[in-house]
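Handing you this structure, nothing more for now.
Of the protein chains in this complex, all but one are displayed in their positions.
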Amino acid sequence: MKKVRIGLIGTGYIGRCHAIAYAQAATVFALKGEIVREMVAEVSPAVAKAQAAALGFARWTGDWRELAADPAIDVVDICAPNFLHKEMALEAIRHGKHVYSEKPLALSVADAEEMTRAAAQAGVKTLVGFNYMKNPTSQLAKEIIASGEIGEVVHFYGTHNEDYLASPQAPLDWHCQKALAGLGALGDLGAHIVNMAHYLAGEIREVSGDMQTVIGQRPDAKNPAVLREVENEDQASALLRFANGAHGVIETSRIACGSKMGLTYVVTGTKGAIRYSQERMAELALYQHEDAAGRQGFKTILTGPAHPDYAAFCISAGHGIGFNDQKTVEIRDLINGIAAGDPMWPDFAEGLQVSKVLEAIAVSALERRWIEVQGTSRF
Amino acid sequence: MKKVRIGLIGTGYIGRCHAIAYAQAATVFALKGEIVREMVAEVSPAVAKAQAAALGFARWTGDWRELAADPAIDVVDICAPNFLHKEMALEAIRHGKHVYSEKPLALSVADAEEMTRAAAQAGVKTLVGFNYMKNPTSQLAKEIIASGEIGEVVHFYGTHNEDYLASPQAPLDWHCQKALAGLGALGDLGAHIVNMAHYLAGEIREVSGDMQTVIGQRPDAKNPAVLREVENEDQASALLRFANGAHGVIETSRIACGSKMGLTYVVTGTKGAIRYSQERMAELALYQHEDAAGRQGFKTILTGPAHPDYAAFCISAGHGIGFNDQKTVEIRDLINGIAAGDPMWPDFAEGLQVSKVLEAIAVSALERRWIEVQGTSRF
Amino acid sequence: MKKVRIGLIGTGYIGRCHAIAYAQAATVFALKGEIVREMVAEVSPAVAKAQAAALGFARWTGDWRELAADPAIDVVDICAPNFLHKEMALEAIRHGKHVYSEKPLALSVADAEEMTRAAAQAGVKTLVGFNYMKNPTSQLAKEIIASGEIGEVVHFYGTHNEDYLASPQAPLDWHCQKALAGLGALGDLGAHIVNMAHYLAGEIREVSGDMQTVIGQRPDAKNPAVLREVENEDQASALLRFANGAHGVIETSRIACGSKMGLTYVVTGTKGAIRYSQERMAELALYQHEDAAGRQGFKTILTGPAHPDYAAFCISAGHGIGFNDQKTVEIRDLINGIAAGDPMWPDFAEGLQVSKVLEAIAVSALERRWIEVQGTSRF
Partner (left out) sequence: MKKVRIGLIGTGYIGRCHAIAYAQAATVFALKGEIVREMVAEVSPAVAKAQAAALGFARWTGDWRELAADPAIDVVDICAPNFLHKEMALEAIRHGKHVYSEKPLALSVADAEEMTRAAAQAGVKTLVGFNYMKNPTSQLAKEIIASGEIGEVVHFYGTHNEDYLASPQAPLDWHCQKALAGLGALGDLGAHIVNMAHYLAGEIREVSGDMQTVIGQRPDAKNPAVLREVENEDQASALLRFANGAHGVIETSRIACGSKMGLTYVVTGTKGAIRYSQERMAELALYQHEDAAGRQGFKTILTGPAHPDYAAFCISAGHGIGFNDQKTVEIRDLINGIAAGDPMWPDFAEGLQVSKVLEAIAVSALERRWIEVQGTSRF
């Protein structure tokens, strides 16, 4: 079986989740390629060494450029902070590596375009870690919509709200700095719900956005007595018009008290509707208007082996899969895409398209007018 | 005790609910005035007579003008179709009657302004039947916000979605005709959520709206083979900026499959959040960010005697009050307002302010730009 | 139309709810008889007079025997404490009055039998205020079961839990005294769930019960420094065998922290199941096993005009009815039963049958053995 040798850059929050998924993927799925946990890059050789040991990788380096250039690496998996995505991806592409990058793809549309173009020209494969669309429950949502069970989609409401910066005392970190994060809540969280909107309801063609930095200053991380400027938005909302004629709204916030994993959507069609909250990631609520009078209602479907990719984890319904299991599905797509040419989505083109929507929302908010979104994500 | 003699115009859906509330109000509350169910006006003397008998009113008329002019009437209660509100209210005011009108107050801001001015000049009292803000649960929401328990409000998301016109086969009725209904979902349902936004989060200062007629033609009610034009919107959404700096979104739809009583809100503050759905009208979910680590979460509070106006119905928590009970609270406000000068809210000024917001959303949608909203509802 | 003249004994908690329901019933329903709120009896003439005025009754008395004997009374409505039910009912029956009594019917099976026999011999009609089975949602549950939509019932789990005595500091009141209340949680709350079990799943034939007084002593209501003995059970549970072969369990508690209106049931059949909680009294969850693979789940049906007795309150689904509205349905049954001979359930025979089950549970708990239950409630 063809080996797919992974070079992982970054082993913080999401890099660790990638590593867990790599560890279990071959046991969960009958993969078309062999995962080789080849090398870890971290901020120093010492950290890299320790993390390679902890996460089951064979080699390590304190210099990610070394990893990108290493001939024994097939895929560069970028889990570094957002501001490094572009440089790392371009370097990996230059060395002919496939690239698996965390979202958001880049800090700007221009950067995302450059990366997408470079990958296309180099003929390498790409995947962006949007993650949530890999949950069997959201795959079920897609299946229900695609099959026409709720008719034509007429409305999409989606959120990705969290509260990790809800406290004004939470210190200023890289999320709040334009040079490191680009957009605020939009880039960090909004990227997920835009991707989900694409997946479930199709291309977004126009947006009217609004955004706001609610907590304008935060304590310096090292010296809390010093207040520093927050440079990007805490919350944002946008009216949407989809290519297929549907209307919609998305919202995102990093100060939404009480939302711990507030990716939610309500998709309304001409014949029914679905409702989902990632905090109850094993449940999809389905309403069908043609049900008998007196027997209408939202049905809570617990994801199970009748739904996409669930049975690989457990053959009984309602037993539940977790956050990292979504990543495992994504990594299955990565491995089968690279080893066997299976479709690999969402790719850089989709990452770029998400960036276009996010940037359009930000520009719309600044210029206070509707903005058209160009391009296509080809889901 | 001072008598408050009611003349009820219209005994359809909501008129009947008013009648039920009049019937029980004096038993539920220790009112400051005596409700006299004096007269019913309906489309014909026969209907009026039958309805007066059914609903416990003493007299009847087939001509609402007669009712408006009747010296034995103190309050004209307008439950007639929207397009008649203005004419009826002005006529009642001309005769010096207090006016209790169902929402929306009028088909246009201009009409609502004329009515509000006339009432003010005549010195009569007014009340608009927004209803849902009278639920003890939403009064609790107000209390929590006002007391600062969730800090400063930073975001409001609200909906009033229903699905009464979800089926494309549903015949065209007066709701779909501009001359009879004015706005579509915005006027019929959106009025409620705008009023609730005012109540909970304060004045709305700017809007960017979008709206859509999804089902462009519907069968004629009498001759289903004939398709007729739908003249107003099926669904609408708007970005909001509040006077206090909060941002928000409201949405409304009459084709939202599965939403039967989809008035919902999420109010997010700097220290917490509340969530509510009218379909679970006895529950308010409260989140407080300062709860101990590992003990954070939304707490489902069941409305009970510790909350405003609940104990009048039942002295045990969680036993539940219903739709008509909200009306009963509203009628308590009506009677005490007229008999004893207690504050009567939401009055015509608020009805006008709601119209201004709705019209701003519609204009914004047509002109595709942000619109400023003037005036104040003085909650 | 035939007058039905009501004499109401007791205007505390539940008496007040009766009065509210009397006030609205004729407006909600097209009754077959005319409700006359004739007379109130209370502990003193002064209280009676005040309450008659507050609740819309014409006359009053400080002596309930006067009410029972009054020739202008057709129905004696007993909302007095449990220990008085028997004496009052027998006196009313002696005067040829119909009797509408709150639950539990009596403090013992022997008393309930005497009352039931007396009513039958006198040919008067009876109704027991079990209340919850009148909710359109529970009527829908009955309809679903009766129609075979969930197949044959194989299991019933029901609770009626509240927490009104959860605090050990809550003073000893009449609920805790055998002579005044009879059984504890079983009599006060368990009566409801036994009635509901009868209604939904049929006769109970055998029980194995357990019960417990958790808080053995409580402060005296007037002198909290003095601790007094609690004489009956705080919580009880029982295994059940139904006449139709189904098995089940019921539980009841007055110290169940967090349960405010914890009447709940899960009825499982060979083809499906229903779930209900009175705290969400507008919702019934229905599961049908024959739904397509991947589309199974509990459907949350919001009660609406397609369901029994709902449309009389409101013609839109999901708008909700309240606790007193259930009473209004019960009073509709009372009036139509007395004025027009419509069936009146649950009658004293059912009240007696409930007492038999409760007493069997208590005896079973004491003797630690299965007990057979005789008789039938003839639902």
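Residue numbering begins at 1 within each chain, and the chains themselves are lettered A, B and C in the order written.
The criterion applied here is as follows: contacts are C-beta pairs under 8 Å (C-beta built on N, C-alpha and C of every residue); 3 or more make two chains touch, one makes a residue touch a chain.
Quick caveat, the model's predicted, so the values are computed rather than measured.
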item	value
Where the missing chain makes contact, among the chains that are shown	A, B, C
Touch criterion as defined above, residue of A:Glu38, A:Asp210 or A:Asp325 at the omitted chain	A:Asp325
Absent-chain contact - pick from C:Pro45, C:Gly96 or C:Gly258	C:Gly258
Touching residue (missing chain; options C:Thr268, C:Asn324 or C:Gln353)	C:Thr268
Absent-chain interface as seen on chain C, which is shown	150, 154-155, 157, 163, 166-168, 208-210, 212, 214-215, 235, 237-239, 241, 247-249, 251, 253, 255-259, 268-273, 275, 287, 289, 296-298, 368-370
Chain B residues that touch the omitted chain in the full complex	140, 286, 291, 293-302, 304, 306-307, 317
Hidden partner chain, residues of chain A it touches	13, 17, 19-20, 22-24, 26-28, 30, 54-56, 162, 164, 260-261, 278-283, 302, 304, 313-325
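Rule of thumb we're sticking to: only the chains that are shown with their structure count from here on.
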item	value
Remotest chain, chain C as reference, centres from CA atoms	A
Gap in Å, rounded to a whole number, between the CA centres of chain B and chain A	41
Interchain centroid distance [CA atoms averaged], chain A/chain C, Å	54
Residues of chain A whose C-beta touches two or more other chains	296-298
